[in-house]
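As you look at this complex, bear in mind that one protein chain is not there, while each of the others sits in place.
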Amino acid sequence: MTLAYVLRRLGAIVVVLAIVTVAVFGITVVLPGNAAMMILGENATPESLAAMERQLGLDRPILTQYLDWVTGVLHGDFGMSLRLSLPVSQVVGDAFRNSLSLAVLALVTVTAVAIPLGVIAALRRGTIWDLMIGLFSYVGTAMPEFVTATLLLIIFASPEWPVLPAGGFVPPSEDFAGYLRHAILPAATLGLILMAHISRQVRSEMSEVLSSDFVRAARLKGIRERRVIWRHALPNSLAPAVAVISLDIGYLLGGIIVVEEIFAWPGLGRLLIYALQNRDLPVIQAVTLLLAVVYALSNLVADLVIAWLDPRVQHA
Amino acid sequence: MTEFMLKRRHVLMGMTATTLGGLALPGGLRAQDATPKRGGTLRISHTTRIATLNVLNLSGPAEYPVADMLYSGLTRIGLDSKAHPDLAERWEASADAKEFTYFLREGLTFHDGSPCTAEDVVATFEAILNPDVPAAARSVLNMIDRIEAVDPLTVRFHLSMPFADLPFSTAHANARILSRAALAAPLTELDTKANGTGPFKLETYDSARILRLVRNDNYYQPDKPHLDAVEMLLFPDLAAESANFLSGATDVMLTVQQAEYARIEAAAGIEAQRVASGRYVCVVMRQDQKPWDDVRVRKALALATDRELLVQVILEGLGRPAYDSLVAPELEFATEKPVIPYDPEAAKKLLAEAGYPDGLKVELVASDRPAIRVQTAIALQQTAAAGGFDINIVTMPHDTYLAEVWMKGAFYIGYWGTQPTIDATYKLLLTSDGSYQDTEWKNTEFDKLIIEGSATTDPAKRAEIYARVQEMELADTPYVVPFFEDVLTANSDKTFGWTVAPISRYYYIEDVWLDRG
Partner (left out) sequence: MREILRNPAGLVGSFLLVIVLSAAVLGPFVAPYDPQQFHAASRLQGPSAAFWLGTDQYGRDLLSRLLNGAPATVLFGLGATALGVGAGSIIGVIAGVAGGRVDSIIMRVLDGLLAMPELLFTLLIVTFLGGGTSQAMLAVAVTFTPGMARISRSAVLSVRTRDYVQAAIARGESRSWIVGREVLPNALGPIIVEATIRVSFAIMIGATLGFLGLGAQPPSTEWGLMVAEARQFMFRNPWCVAVPGVAIAITAMGFNLFGDALRDAFDPRRRRI
């Protein structure tokens, strides 16, 4: 694990991002229709469509459009949203803040709960605890977000008995309690599935390590059980858990798309769907890039943590 | 002065006396009894984004009320679906309906304080007619040949052909008056800034959340608006919107979904409004190719459409069956349309006569937005099956639909809003040179009659002509039009004067007032 390794990975990420931008650009160019068409909808006439395309700069050659965009980005200018009459940086920035707060809320709660649950299940294999945790994790992993969300809505937000808001968002700066009330259901939806997934993986890895030769060797050496678990078993089973969590960050970034859509949370996911539907290319590009950067960096960090926890893992 | 002019003037003088507010119907009835209170902030909830404030081409359901608050036109459509004075206090037409003179009110100003004169009106219409400017109103104003500022308060339109309905066209929601200065600046600035003559001025605009407007103290109607401010609050989720509305966090729910109407109507302290409108879904059948070129096939589909069922299942009963005419019953010169019964056996017989004794297999395209298109397709598939139609539904994203099917496909679902006149209704879709003519029905006699109708100023003669074109439409069934959808909105019982025109682009928010008691 060296600085050179980290730099190489960062270099790879930059290359990947460049490819992603070309791919996204290519996809939206190849698809039928464009933003001008979506803005005018069924008010479009051939001539107003042409005028709108000129106004949005969609009449330029494709390569020029891309290069102009890249030049802008390299100068820190992500351009204007084609649909929302606002700078992309502002639209995406606001959405990112909202998504981040939701994701962090979900992830922190989950990690704090899921790892202990997994360890307990592994240590108490076969007991009622194991069974309960297992059942919870099975049910949790088997529910797509939109099902969990819908069921939570029916239970907690029905018009007859509205315990929590059915969706929407209040900026924390205006009303923090209101913000939290609105965040509970979406965060719970994201959390339930992650929790199930992570605790299950920790349990599985932990029980494997507990039955492995080196733990048995440690026990034979007469090391106390508590020390065996905390010093030998847990660190070794955490490495895969961290790998799973890092994969889960990608999953979380995806899950956020559905959850934000259902709960009307004005974050990146909802913005992305809106931009995809409206063919708002500068916004699609910015959101995709941002999600890719967050994801790639979290993967890198996860790899570093894994290497730190389990020095035997080699890095090519 | 022609008889036509006299009639117009008569209506118009009555109008200026009562002002538009006197017309406000459902919520407004109570409003008339009490004296309107000044002040307060009206909070309107909506679920579609206000993506732009550019009045030249905005088209979102929540963008129209904003345009109606920020800007005024020369004329405006009232709740009676007729053209009323707005910035122009009156107008005159020449006997041949080829020249229209509008007289502006005195002392009009834009929000920035600069005067609004005939020059600004000329600049606005020149921009709308400029092919380099994306402008949604151009298709209803393209008969304008030239427009001149006679003096600071008088504008004259010279038309290339007689067109008696010009006051309706100048009331188009996208033909509101902009300042000459705003039109000289880059037009993209209109997306986020607004310097209009309407009852409210723009204060903040955050397209992701909220748009706030404040009272225009220099609005031309004295003592109006009653409100200090209006907030348009975006609730991207329907459930969240209705929950907030029912809890009193908002005063007006701009659009109520059919599925929710009964619940909202039953809620305490809420007034739900159901406005009969001419908004319709139509089944597009392209008639320059088989099988739709045969009128018997089109009539068979008409007979195989269970209109009552569609209204009940898709609209939750909140609409009216339509009988294959695009013309809403509210429009001037609209005729009574005979009921087309649901008769699958007759449909089968007609299909057999047309050469399809074993039924007809067809592919029906429906865009995924708005959902009513797919819902109509699903219901049509069911009811038409009994009539011998084997319909395969193809649902597609709206962008693909616009690019590949709209105005090209052979069999798909269209969805249109109310037009203010019969002329506008037919010129949208049915005349050979219609803006969105997509059936290739093309009937030269029909075209001729439409031109004749718009050039005729005698109401009795017009009624006769329009009765004939509607007959021709019914005889040929160029579209299957299964129903007209009601416009649904709701307000708290502390909100007075809230209403929506059947054409749902005019809201008269200057007449709304609050009494939170």
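Going by the order they are written in, the chains are A and B; count residues from 1 in each one.
In this text, a residue touches a chain if its C-beta (ideal position, glycine included) is under 8 Å from a C-beta of that chain, and two chains touch if they have at least 3 such contacts.
The model shown is predicted, which means the values in this text are computed figures rather than measured ones.
Enquirer: Which of B:V394, B:M407 or B:M472 sits in contact with the chain that's absent?
Expert: Of the candidates B:V394, B:M407 or B:M472, B:V394 is in touch with the missing chain.
Enquirer: Per the definition of touch given earlier, which of A:E42, A:D94 or A:E145 contacts the omitted chain?
Expert: Of these options, the touching residue for the absent chain is A:E145.
Enquirer: From the listed residues B:T101, B:T154, B:T188 or B:Q312, report the one that touches the chain absent from this view.
Expert: Considering all chains, including the one not shown, the answer is B:Q312.
Enquirer: Contact with the hidden chain only, please: which subunit B residues?
Expert: These residues of subunit B touch the chain that is not shown: 238-239, 257, 259, 309, 312-313, 368, 374, 377-379, 381-382, 393-397, 400.
Enquirer: For the chain that got dropped from the picture, name the residues of subunit A it touches.
Expert: 9, 12-13, 15-17, 19-20, 23-24, 27, 30-31, 125, 131, 134, 138-139, 141-147, 150-151, 153-154, 158-160, 204, 207-208, 210-211, 213-214, 240, 243, 247, 249-255, 257-258, 261, 272-273, 276, 288, 291-292, 295-296, 299, 312-314, 316
As a convention for this text, only the chains that are shown with their structure count from here on.
Enquirer: Distance-wise, how many Å sit between the C-alpha centres of subunit A and subunit B, to the nearest whole number?
Expert: That gives a centre separation of 42 Å.
Enquirer: Tell me, which parts of subunit A touch subunit B in their complex?
Expert: Contacts found on subunit A: 31-34, 36-45, 47-49, 51-52, 54-55, 80, 83-86, 91, 94-95, 153, 157, 159, 162, 165-169, 262-264, 266, 270, 274, 277-279.
Enquirer: Could you list, by residue number, the parts of subunit B that touch subunit A in their complex?
Expert: 49, 51-54, 57, 59, 131-136, 138-139, 187-188, 191-192, 207-209, 235-237, 239-240, 242-244, 246, 263, 369, 397-400, 402-404, 406, 414-416, 435-436
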